[in-house]
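For this depiction, one protein chain was excluded, whereas all remaining protein chains were kept in their positions.
Chains: A and B, in written order; residue numbering restarts at 1 for each.
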Amino acid sequence: MYGSGILAGLGVTLKHFIDSYVDDLKFLGQRYYNPASLNQRQGTRGKGVFTVQFPEEKLPTPERFRFIPFLLYDEKPDGTHDDRCTSCGICAKVCPPQCIWIKRSNDPVTGRPVPQPAAFYIDIDICMNCGYCAEYCPFDAIKMDHDYELASFDRTSAHIFDKQKLDKPVAYYASLRPTDYAAEELVRAEEEAKKAAKKADAASKAAAPVAV
Amino acid sequence: MIDELSNPDIPVPDELKASVTITTLDKIYNWSRRSSIWPMVFGLACCAIEMICTAASRFDISRFGMEVFRATPRQSDLMIVSGTVTKKMVPQIVRLYNQMPEPRYVIAMGACASGGGPFKEGYNVVAGIDKYVPVDVYVPGCPPTPQALLHGLIKLQEKIDSQSLRDVRWYKSETNEPVPVPVLGPDLMDPRQYQLIKQRALQAAAQAEA
Partner (left out) sequence: MSATAPTVAAVPANLAEHFPAGVVADTRKGYEGYVVGAAQLLQVAGAIRDKLGYNYLSSVTGVDYPESNQIEVVYHAFKTSGGPGLNFKVQADRNDPVVPSLVGLYPGAEFQEREIFDMYGVRFDGHPDLRRILMWDGFAGYPLRKDWKEPFFEEDLKPFASRWPGGDVRRSEESDPFGANVQYPPEFDPYEWTPETETAIYKLIQPKAGNGNGGHLKTDKLIVNIGPQHPSTHGVFRMVVVLDGETVVDLKPVMGYLHRNHEKIGERNTFLQNMPYTDRLDYLASMSNNHAYALSVERLMGVKVPERAEYLRVLMVELTRICSHMWAIGFLLNDLGAFQTPALYAIKERELILDFFEATAGSRMMCNYMRFGGVSRDLPAALRDENTMDFLRDLVNNRLSYAIDELDRFLTHSEILRSRCIGVGVLPAEKAIAYSAAGPLLRASGVDYDLRRADPYSIYDRFDFNVCTRPNGDVYDRYLVRIDEMRESVRICQQVVAGMPTGGEILAGKPQYNVRVPAGESYGRVENPKGELGFYVVSTGKTNPWRYHVRAPSFVNLTLLGEVCKGHKIADVVVILGSIDIVLGEVDR
């Protein structure tokens, strides 16, 4: 029958229309602003309307989500910050659009390079969020942030991130990416233990002849 | 809505609160403008896909009264520059901007539109649309996720809220000059820079001779 194709199509739209109320009944007024409902709506079993009511409710960012990079520091017991970055420059070298600038600091007395950056800049108007810096950093010192709410009225001052703006505590990272953090800490601990064992070994070897 | 608009400085008797709201002209003017920002159908590159996703059912831009994407600049309030601006395209963008009626707003969506992005070094890429048209909100990211764009739109609403009828530029007596449309010569030429271009070219020639 001519027109049956259109009618079948309209049937699909009608089904979509009805489906959009199914969840309403299921969650009875709790459909929005409710994490359980959000997960249900956004998953493979969600039916009907799956709108996220941004900004009141936000789609949770997955752990591996990449946005702008940031730098990690360990907090020492006395409250001072210990940068993980050693200014080795690998992130600046691997960065595809070359948006990272690092100034290595030199020891004022010896003039030798110190494993700490004097300055660290990322131009977020160039950054392509590829995540290479985080992937290839051997010290787990630079990671990709989850904060995407960065819209601003002015870019000349706000869009070159300096070290102060990039620095974030390790605890923040641990809260963003718990699984990655746990795995990396495990590797770090192992390496520390190896280093310590080597040191102790060397120390005992060095100490031995003295005893004789 | 009533709470949003009411002016707390002027008390309203309790029995009238259900039916009467006193507000300022600025507030109701801005409220009506910010709740119906019509963007232009204007996609340049990758970011345009995320812009379409923002307009689609999951992020649903119509919750902000912005779903009326207009295919003509004459009917739109907002230009979302979504993607890499190339030299070949920039004359058209400026022309479209000039055709938009006031009040008009521009959002630079993504790293490319804001400052050239990963393609900044390229010979056909304009390092940021703000060299040609005034940008109101910059949304960083490559590409910004739909939620990041929505955040940018909320920022734009904040900006609209902060404006006042008394000093907005489109009611001023002096006319708004259109932005001069760039010209494609041996390279992109900004009509405002002709003097400089001539001067530099002569200098370069002198240098080459020396």
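To be clear about the criterion, contacts are C-beta pairs under 8 Å (C-beta built on N, C-alpha and C of every residue); 3 or more make two chains touch, one makes a residue touch a chain.
Note that this is a predicted model, so its numbers are computed, not measured.
Touch with the chain omitted from the figure is made, among B:37, B:61 or B:125, by B:125.
The residue touching the chain not shown here, chosen from B:37, B:66 or B:142, is B:142. From the options A:4, A:80, A:110 or A:164, the residue with contact to the chain not on display is A:4. Those residues of chain A that touch the chain absent from the view are 2-6, 8-9, 11-13, 16, 39, 42-45, 50, 60, 62-66, 87, 89-90, 92-96, 98, 100-104, 113, 119, 121, 123, 128-132, 135-136, 144, 160, 162, 179. Residues of chain B that touch the chain left out of view are 41-46, 48-50, 52-53, 56-58, 71, 83-84, 86-89, 92, 96, 112, 115-116, 118-127, 131, 142-143, 145, 183-190, 193-194, 196-198, 200-202, 204-205, 208.
By our rule, only the chains that are shown with their structure count from here on.
One inter-chain figure worth recording: chain A and chain B are separated by 29 Å, centre to centre, where each centre is the mean of the chain's CA atoms. Note for the complex: chain A touches chain B at residues 49-55, 58-59, 67-68, 96-97, 99, 123-129, 148-155, 158-159.
Within the complex formed with chain A, the chain B residues making contact are 57-60, 63, 108, 111, 114-121, 128, 130, 135-142, 144-145, 147-148, 150-152, 154-155, 159.
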